[in-house]
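Reading through the structure tokens given below for one structure.
All protein chains of the complex are present and in place, except for one that has been dropped.
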Amino acid sequence: MAYRPIITLTTDFGLNDHFVGTMKGVILNIVPEAAIVDISHSVQAFDVLDGALTISQAYSYFPNGTVHIVVVDPGVGSARRPIIASSDGYHFVAPDNGVLSLVYAKEERMHVRHIMSDHYFLQPLSNTFHGRDIFAPVGAYLAKQVDSHKFGDEIEDYVKFQAPKPKAVDANRMRGVVLKVDRFGNLITNITPQDAPMLFQENAPAFKIQVGKREITDIRKVFAEGAPGEVFGILGSMGFLEIAANRGSAAQLLGVGKGTEVNIMLGEAAAAGA
Amino acid sequence: MAYRPIITLTTDFGLNDHFVGTMKGVILNIVPEAAIVDISHSVQAFDVLDGALTISQAYSYFPNGTVHIVVVDPGVGSARRPIIASSDGYHFVAPDNGVLSLVYAKEERMHVRHIMSDHYFLQPLSNTFHGRDIFAPVGAYLAKQVDSHKFGDEIEDYVKFQAPKPKAVDANRMRGVVLKVDRFGNLITNITPQDAPMLFQENAPAFKIQVGKREITDIRKVFAEGAPGEVFGILGSMGFLEIAANRGSAAQLLGVGKGTEVNIMLGEAAAAGA
Partner (left out) sequence: MAYRPIITLTTDFGLNDHFVGTMKGVILNIVPEAAIVDISHSVQAFDVLDGALTISQAYSYFPNGTVHIVVVDPGVGSARRPIIASSDGYHFVAPDNGVLSLVYAKEERMHVRHIMSDHYFLQPLSNTFHGRDIFAPVGAYLAKQVDSHKFGDEIEDYVKFQAPKPKAVDANRMRGVVLKVDRFGNLITNITPQDAPMLFQENAPAFKIQVGKREITDIRKVFAEGAPGEVFGILGSMGFLEIAANRGSAAQLLGVGKGTEVNIMLGEAAAAGA
């Protein structure tokens, strides 16, 4: 079968304005045969970490050769650089503000270039909508198989932050955080099975997970195992411990949200409570 | 013209997370030439009837051969079966929880199969995101024209519920319900012209439709016929009696919503009031 260019979009532009549609027009003007796929346009406004989480969860499910455009860009028009980051399978086009940090953490070899060749940009170039004027056309030309080295030189000092990791408080205590709340009110924490393997093993010893005013003592394998109104832990599809409820919103039941502390207590700490 | 695979998505996943984008990546990885169309991702969370209404309204407008993926799946990971339901024109891929009930009611001949062939699934299979791991890839292989009988055996005991029907209270009274409120605040009832033909005929005899605290005595053919602030009945595009207002929200004007009773009174009952 013939190669079909695929371009994805991840932004904080929302769907109430013309912004996303306009970017798609720019792309189709350059590469009309492209499939354009929305990953999400509801990244929290100006929230680079939320954008980093979103693209890091979705990108690897796409075919090799996909171009991922990621625009969460509070510094639009300032000195922050536009970049192309390329792995073996994908190109990412984004502002150099760390929004690709969680991709860098997953991909072994990335080549990052500072986009300098402004003849690929829309003219006149605005100061406020580089999604339309820079990121969309550059992504489209990449999908059209223009070589990435034509856009600018490779750089090493690109912006990369560490996602917040859970911390050991003492031998029996670990403190994490809620990274985001999903559509169903599940609290996605930053705690993985590698961080706290004892939570997920068969015949786990006693533990407590304290979130807001609630202490959670059960891990379920499946949402439907939870009793009505019960709040429990579950290994979510994003690879993190989630705090959840069966057919209900854990965020509402607990009255907590993004940024809330999640404390795990094992052994004596679990027996004694917080 | 060459066959073009078309896949639609109807879910309760919302658009704030990466869920829908990830499903599309999985699909394009298998069948990159597909057109993927969103029917809605704003089905009420966990609400199987709302999902059933949504897909039943839209599916028949698509070309023959379209694969409709429907994921409203509160029992994800439990014993509920994943199924393929096939009519002469379409395949539906969904959990076996009744979300296809209103399709079954419209399509004469349906063949329903329990999806068992897990080599079509994404591996490792999660317990919490079968939209990504089962329904998306199975739908993609169907769109790629893999025979449906390769996915599993036909079953007869699939889950099918009756949509709530209006009930005759006595010779002159009928009680229905608001099935949903649409974007414009129109109240979509479960009452069809077959249920209450007298409402829609020329020179209809006197009737009253009581919803909340309001009695409605007019049926309009067109929204624009309504006076400002007036609430009236209208035969909506979904084939049901709707309670509506011209350039306004009947739901707001009446202070009612999904699940509200709708009482129709004819003859003496209409003359006497409720």
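For reference, chains read A and B in written order, and residue numbers begin at 1 within each chain.
The criterion applied here is as follows: a residue touches a chain if its C-beta (ideal position, glycine included) is under 8 Å from a C-beta of that chain, and two chains touch if they have at least 3 such contacts.
Everything numeric in this text was worked out from a predicted model, so none of it was measured.
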Residue in contact with the excluded chain [from A:N64, A:S78 or A:T217]: A:S78
So that we can see where the missing chain sits, which residues of chain B does it touch? 1, 4, 6, 8, 10, 15, 35, 37-42, 54-55, 57-63, 66, 182-184, 221-225, 234-237, 246-247
What residue numbers in chain A mark contact with the hidden partner chain? 12-22, 24-26, 28-29, 32-33, 36, 45-46, 74-78, 126-129, 132
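Operating definition for what follows: only the chains that are shown with their structure count from here on.
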Just how far, in Å, is the C-alpha centre of chain B from the one of chain A? 31
